[in-house]
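The block that comes next holds subunit A.
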Amino acid sequence: MERSPVIELKHITKRFGNNIANDDVSMEVYEGEILALLGENGSGKTTLMNALAGIYYPEDGQIFVRGREVNIHSPRTAFDLGIGMIHQHFKLVDVLTAVENIILGLNEKSRYDLKAAAARITEICDRYGFHVDPFQKIYTMSVSQKQTVEIVKVLFRGADLLILDEPTAVLTPQETEKLFNVLRNMKADGKSIIIITHKLNEVLEISDRVAILRKGKYICEIKTSEASVQQLTDAMVGHAVTLNIDRPVPVDPKDKIIVEHLTIRNSDGVAKLKDISFTARTGEILGIAGISGNGQKELLEGIAGLQKIESGSIRFVDDNGKETELVGMDPRKITDMGVTLSFVPEDRLGMGLVGNMNLGENMMLRTFRHSGGPFIDRKEPFHLAKRVIESLEVVTPSVKTAVRKLSGGNVQKVLVGREISSSPTVLLTAYAVRGLDINSSYLIYDLVNQQKKQGVAVVYVGEDLDVLLELCDRILVLCDGQVSAILDARKTDKQQVGLLMTKLGGEAANE
Partner candidate 1 sequence: MNKVPLIHVTRRKDIFWVRAWLVRIIAVALALVVCGVITMMATGLNPIKVYAAMIDGAFGTSRRLWMLLQNIAILLCISIALAPAFRMRFWNLGGDGQALMGALGAAASMILIGDKVPNWLLILIMIVVSICAGALWAGIPAFFKARWNTNETLFTLMMNYVAVQLVAFFVIVWEVPKGAGKIGIINQNSNAGWFPQVGGQKYLLNVIIVSVLTILVFIYMNYTKQGYELSVVGESEPTARYVGIKVRRVIVRTMLLSGALCGVTGLLLVGGTDHTLTTTLVGGRGFTGVMVAWLAKFNPVFMVITSFLIVFLQRGATEITTTFGLNQSFGDIITGIILFFIIGCEFFLNYQIHFRKAHKEVA
Partner candidate 2 sequence: MKNFKKISALLLAAAMVSGMVTVVPAEEAEGTQVVAGLICLHDENSTYDLNFINCFKEACEARGLVEGETYYITTNIPEGQECYEEAMNMVDRGCNFVFADSFGHEDYMIEAAKEVPEVEFCHATGTKAHTEGIQNFQNSFAHIYEGRYLAGIAAGMKLNEMIEAGDITAEEAKIGYVGAYTYAEVISGYTSFFLGARSVCPSATMEVTFTGEWEDETLEKEAANRLIEDKCVLISQHADSMGAPTACEAAGVPDIAYNGSTMAAAPNTYIISSRINWVPYFNYVMDCIEAGEDIADDYTGTIETGSVELGELNEAVAAEGTAEAIAEAEEKLVNGELHVFDLSTFTVEGAAIESYQADVDTDAAFEKDTEVVADGYFHESEYRSAPYFDLMIDGITLLDTVF
């Protein structure tokens, strides 16, 4: 290669206590290329990029920018060197407009001139082919719009190396395609881009080169044109992996949860679900597809008794066919009625688990009330925690480790492990594999399938359409809080689902 590297990392080492997050990593990024950074959870991708962005300071190693050694000890230094990072969690002030957010914290001597800034924003947008209204408030924006603001913010500050941490996790296929077009335009303009992602087909689609990390170590780099999904997976995991999702045919499906004309408003009075009707059946996985924020959360929380229901009915059918109305019940009442309902919520550490409590104490959450007397039984939950650690291969120093100290995949294993330990009859999961590496994801798919085989009615809210299409028996597509369609997953394709997600009923919604 004749091109000169924009960034060179040499022997970067970063420790957290006794854990080595990056172990002697060396790599470079060239001008005008898109580099995909690939690795399992906890392999050190984000840490490495944070070192570039000035958030972490490595103990050892050197960083060169255009051949010059630099010390990046703060995000500002990173900006000054033309390095900008778009984080997984957006760092925007909701009540401000796009332009205000973009110039926020800029330390220019010049006047506070919103108009000039807005003009520059429009210019940047035109150049790379995206659209932002500079004067729109952040809280009125969709996720993809917010992401665009983050990218513009970085470009506005003159970045010519952009780092994107899992940018597509929150986007629809159509939005992803748009983003990729923008990235290609930036590449053509000579910018360098590092993209962190788990979705291997996207890696193949967008990147020029793939760098793979495993357990903090730099494993190899592969030219994308010469790579395959299987090859990347094996390199990432360290051994050969089978990438097939099982889909057994449902055995004797019976109605378990009947939802009719369900309407739910959020605390601001906005209708998040409008007149939804569907049925979840035993031994079947019902997938819920939709752009995030289109009522998925409300739907699952509504069934679980966590949302105030405006109108409609949610009925649980027991083995004898007797129907029980769940509307108006809180989670405790639902449990007391003998309805064994498990729920893996989207916000694992904010709702499903308590981050500061250890594994055993988190196991207690569901069962602590079951023992008699005022005292808590600590033994059984800790046994359960040990069983979950063993059966789901949770990587943790001990059962007494705070859950927040575990990696994302292990957190999810703990949560799912607890939820299925009560042998539920209904299992609700929201974005069960979000942020999980490929190994953990397949383990979760297996667990969900096991539940299905045991006759559990599974409702699976997902974002990766490829997975939904492979895993589910039926797919309910939500659009703007309404049922866009309920499809047979074996007979539909990604394009159709994508369309139904963005347009109610879709145009090509023909069977």
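A few comments on the model shown:
In this section, a residue touches a chain if its C-beta (ideal position, glycine included) is under 8 Å from a C-beta of that chain, and two chains touch if they have at least 3 such contacts; residues count from 1.
Picked so that all candidates are chains of the complex that A comes from, given by their letters.
Quick caveat, the model's predicted, so the values are computed rather than measured.
Applying the touch definition to subunit A and the options 1 or 2 in this complex singles out candidate 1. Interface residues of subunit A, counted against candidate 1 in their complex, comprise 16-19, 56-57, 59-60, 62, 68-73, 77, 304-306, 330-335, 343, 345, 347, 349-357, 361, 364-366, 368-369, 374-376, 378, 405.
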